[in-house]
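This report concerns only the one structure given below.
The complex is shown incomplete by one protein chain, all other protein chains being positioned as in the whole.
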Amino acid sequence: MNPIDLLIATLQLRLGEYLVSVYGSENWVFVVRDVLTVLTISTFCLLIVIFLIWLERKVIARMQDRLGPNRVGGRYGLLQTVADVLKLLTKESLTPAGADKWAYNLAPLLIVMTALLMWAVIPFGPGAMGADLNIGVFYILAVSSVSVVCLLLAGWGSNNKYALLGAFRSVAQLVSYEVPMVLSLLIPIILAGSMATEAIIGAQYIPFLFVIPLSAVIFFISALAETGRTPFDLLEAESEIVAGFHVEYGGMKFGMFFLAEFIGTLLMSALFVTIYWGGYTLPLVNLVLGVFGLPPIDLASLAWGRTLSLPIFFGKVFVIYFVFIWIRATLPRVRIDQMLNLNWKFLVPLSLVLILVVAIVDKALPANTNVWAYSGIMLLANILIAVGAIELLRRRGRQERAAAEAAHDDELADISAEALPAAHH
Amino acid sequence: MTNEVLQNWQFIFIFVALSPIFPAAPVILNRLLGPQKPNAIKQQTYECGIETVGDTWIQFKVQYYIYALIFVVFDIEAVFLFPIAAAWGLLGLFAVFEVALFIIILAVGLYYAWNRGALEWF
Partner (left out) sequence: MTSQQVIFIILAVITLASGLVVVTNRNLFHAALAMMLSFFGVAGFYVLLEAPFLAASQLLVYIGAISILIIFAIMMTRRLMSTDESPFNSQWIAALFGTLLIGGLIIFVIVSVFSPFGDIIIANSAPPSLAVQESTVLLGRSFVDPDQYVIPFEIASVLLLGALVGSIAIARPEKES
């Protein structure tokens, strides 16, 4: 083992391959590699959240014409979150009276565990991922469904009515939006012919965002709801149920819920990039290069390909993450009935129709169809469904508005009919 | 483990085994660094300063349960559809009719729930 080779292999994100080349394909080598990968991914997730919180506060502040954090750590308040973490660490950790101690203490651990475990199948570069499971996307869905249990644990364990009410609301929201999310993810799987995340990236000659945009939009809306972000932040509607399921938590235990929310949001951005935007590859750049007759950029064949793909991947992830923040700064919170109606009466039927149409179009086109023709027809089908759905919504909205106005007019007529005779006598 | 599939899953097992460390470490550190002076008033249930009345673990409205029920049905539907979606390129035209029938039968269920008012929040 040569320290310089070791350093180079680490910087190339090829430490596992290096260890295997030095010590052979022994199982303990794989275990060491896996442990190192777990430590790297998890530590990265914990540390990036410090930056994400700062970013979110700063961006929202600028959008709302404020300054945001600007005292701790220089002009830009870069160390504000570090100070917040230190504050959380030195808080007294309380357990409320009458709490179910098991559930109360287990919930913050479990929610961070599930948020971390989802990162196992996200490819950061060609071959640079925890485990290339052949059920990749389905694995993420399965793990994320476990996080619902954590909310129930927290709400139940706190012995607080608002916490329990918040937990019930959150569970209703999360399980509802899991349906359109799962259904919309079926569509890229149909196109790619695989559930493995690397295979889905490999199938994106044209990014799926431009082939099946409707699926991407449905996924994005459900991702907003699944992470409990505005406009779906009913989980912690401060004005109604104090703070939702984690009202009784303080100190670092509260910090863990916060942490899980941010890791989850970043994960959803990463998943969106992986499935709809070509992950660490540059499909659009490759298409432009192809127009000029140049060979495409093949990161997998470069020695430093994995390192080079990191800025590409995270550049895209932060663009999507910025959209998450942007929406938070723009939209107000919806009501619980609106939230559930949007899901069950709009997104679920829409995604069912979309699956049917995509499945039929895919089979109707001959197998040797040109990729451009195929993508164009898919895109057209998506746009047609989207226009149809929006037109239906508009008609429905117009009808409801007319009904409400008619009812209002009747009311006014009633009032004047009652009021006028009274005035005469 | 020699098999390649299990090799990948060995990583998941290791991840599951190690992942509690990352949330547990800050919580334990918090325990060590923070003061420990509990008292009865501090540990009261937090309801904006008003003393809590009655039992917390009360009955909840049935609407939550209905949404969970509908969710279970559609979740299982999706589980059936995932392997078919992954194999879609290898399937014949006949599969289109079968999958369409499968989805339409469940869409009927959604229509029934909608019509029956089970999707209304009340």
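Just so it is clear, A and B label the chains in written order, and each chain counts residues from 1 on its own.
The rule is short, and it goes like this: a contact is a pair of C-beta atoms (placed from the backbone, for glycine too) under 8 Å apart; a residue touches a chain by one contact, two chains touch by 3 or more.
Quantities reported herein were computed from a predicted structural model and do not represent experimental measurements.
Summary of contacts with the chain left out: across A:94, A:195 or A:358, the touching residue is A:195. Checked against the hidden chain, the listed residues A:18, A:54, A:124 or A:139 yield one contact partner: A:139. Touching the missing chain, out of B:18, B:33 or B:106, is residue B:106. Within the entire complex, the positions of chain A that touch the omitted partner chain are 27, 31, 100, 102-103, 133-135, 138-139, 141-143, 145-146, 148-149, 152-153, 156, 168, 171, 175, 178, 195.
Where chain B meets the missing chain, the touching residues are 1, 3-6, 9-10, 12-13, 57, 59-60, 62, 64-66, 68-73, 75-77, 79-80, 82-88, 90-91, 94-95, 98-99, 101-102, 105-106, 108-109, 112-113, 116-118, 120, 122.
Just so it is clear, only the chains that are shown with their structure count from here on.
Rounded to whole angstrom, the centroid-to-centroid distance between chain A and chain B, based on C-alpha atoms, equals 15 Å.
Here chain A touches chain B in the complex through residues 27, 30-31, 34-35, 37-39, 42-43, 45-46, 88-98, 108-109, 111-113, 116-117, 120, 130-134, 138-139, 145, 156, 159-162, 164, 168, 171-172, 175-176, 178-179, 182-183, 186-187, 189-190, 193-195, 242, 247-248, 251-253, 255-256, 259, 336-337, 340-341, 344-345, 348-349, 352, 355-356, 359-360, 362-363, going by the rule given at the top.
Those residues of chain B that touch chain A in the complex are listed here as 1, 5, 7-12, 14-16, 18-20, 22-24, 26-27, 29-31, 33-38, 40, 42-48, 52, 56-58, 60, 64, 67-68, 70-71, 74-75, 78, 81-82, 85-90, 93, 95-96, 99-100, 103, 106-107, 110, 113-114, 119-121.
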